[in-house]
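A single protein chain has been omitted; all remaining protein chains appear in their positions.
Chains: A and B, in written order; residue numbering restarts at 1 for each.
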Amino acid sequence: MKKGTTELYVGIFIILGILCSGYLIITLGELNLFKNDRYSVYAYFTSVSSLNNGADVEMAGVGIGKVTSIFLDTEQLLAKVELSVMKNIELSEDVIASVKTTGIIGDKYIELSPGGSEIILKPGDIIFNTESSVDLESLIRKYIFNLNEEK
Amino acid sequence: MVREFLESIGYLSIHFIESVGRTIIFLVYGIINIFLPPFQFNKILEHIWFIGAKSMLVIILTGLFTGMVLGLQGYYTLTKFGSEGALGSVVALSLIRELGPVLAAFMITARAGSAIAAEIGVMRISEQVDALETMDINPIKYLFSPRIVAALISFPLLTALFDVIGIFGGYLSGALMTNANKGIYAQKVVHSVLMEDVTAGFVKSFVFAMIVTTICCFQGYYTHLNTKGEHGARGVSLSTTNAVVTSCVLILVFDYIITYILM
Partner (left out) sequence: MADPFIQFVDVKKSFDANHVMQGINLYIYKGEITAVIGKSGCGKSVLLKHIIGLMNQDSGEILISGKDLSSLNKKEKKAFKNKLSYMFQSNALFDSLNIFDNIALPLVEKSSLSKEKIKEKVKLRMAQLEIKGTEENFPSELSGGMQKRVALARALVTDPDIVLFDEPTTGLDPVRKKSVHLMIKEYQKKFGFTAVVVSHEIPEVFDIAQRIAMLESGKIVFEGDKDAILNSDNVIVKSFIMGKEII
């Protein structure tokens, strides 16, 4: 074991390792090291069943942010969802947030449909117009029930 | 008969508790000595070379094939449900949360841990450890402390390497070599992995680093005290086996405990 080669290999190893860790932490873990280029708004839903942390927030099918936390508002007994949205996207006050699904049994995400109001949401504000996730099971049940009634 | 049975149970439990206690004291002593001067930069560097740099190849190989198997199996299973789009999440999450830290720790135990136990074991039986003591060099500081630091640096880096190579392997076998949508794999990987998954993986690799170095150094260091009355070369072989087996079992036990706590 020569002195120089030891240091060389340790150097290569450390740099490779740090690159991989960096990829995991910054790209996959989405750590914002340098600047916070997002702001949070909140939305209440009657049901966010099977929506997860990290789910996409989209507008017109384009990803503009992420769901960062989901918890139950104990006063209103509604699901309170924190959406972190890119700073350069301005949301008007009457934007509609709805829980949607990709495909029939795919992942849940939040779709924001733009409104027409002049008033722009500030960080920490609440979106009032929401549509909760569609419960496929109850929809089907309703459909079958209606069919039977019509007969 | 009953008495003998009870006695043997008592003997085993006393022995077990004793060795747990000794291991913990050994670990604490080793950790304290990291912070006492003189600091041992050169030795830490050398052990990073041994534990980390020399394990890179084996980590890259195992990582690649683990990822490729995951990709293949995942694709095969997921197509049955028509959701092969989820392959990226499956591969990335299982690698980062579970397989990366655990398999990397296994491979490092097999490659470096066994060597550490054998090396210190031979030093013990050929009186080199005693020689250190007669020179007033603290053998635990000399043999154990720099290895803790080196392992704490090497394990997370090797685990990260394993994860990234594994994810790439999954892409090779699950997306590139099949007719799945290639873009969706990468997108799913990025979207499904959260910061908490990455941290959980790193926490595990830190804990495994402590377990592997402590057990392997401990077994080597106390080669002369092992219970089955083996001496010399046999004693070293027994300690090495003990070190590898105990490390692997403890890695899985602590993997469960950490997963349970972090859930």
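For this structure, a couple of remarks:
Just so it is clear, contacts are C-beta pairs under 8 Å (C-beta built on N, C-alpha and C of every residue); 3 or more make two chains touch, one makes a residue touch a chain.
None of these values were measured; they are calculated from a predicted model.
Shown chains touched by the hidden chain across the complete assembly: B. Only one of B:Gln128, B:Asn181 or B:Ser237 touches the absent chain when the whole complex is considered: B:Gln128. Set against the missing chain, the residues B:Ile25, B:Ile137, B:Val245 or B:Leu262 yield one that touches it, B:Ile137.
In the full complex, chain B touches the hidden chain at residues 38, 119, 122-123, 126-128, 130-131, 133-137, 142.
Heads up, the rule we're going with is that only the chains that are shown with their structure count from here on.
Centre-to-centre spacing of chain A and chain B amounts to 35 Å, using the average Cα coordinate of each chain.
Within the complex formed with chain B, the residues of chain A that make contact are 1, 6-7, 9-10, 12-14, 16-18, 20-21, 23-25, 27-31, 53-54, 56, 105-106. On chain B, the positions that touch chain A within their shared complex are 45-46, 48-49, 52-54, 56, 83, 85, 92, 96, 153-154, 156-158, 160-161, 163-164, 189-195, 197-199, 201-202.
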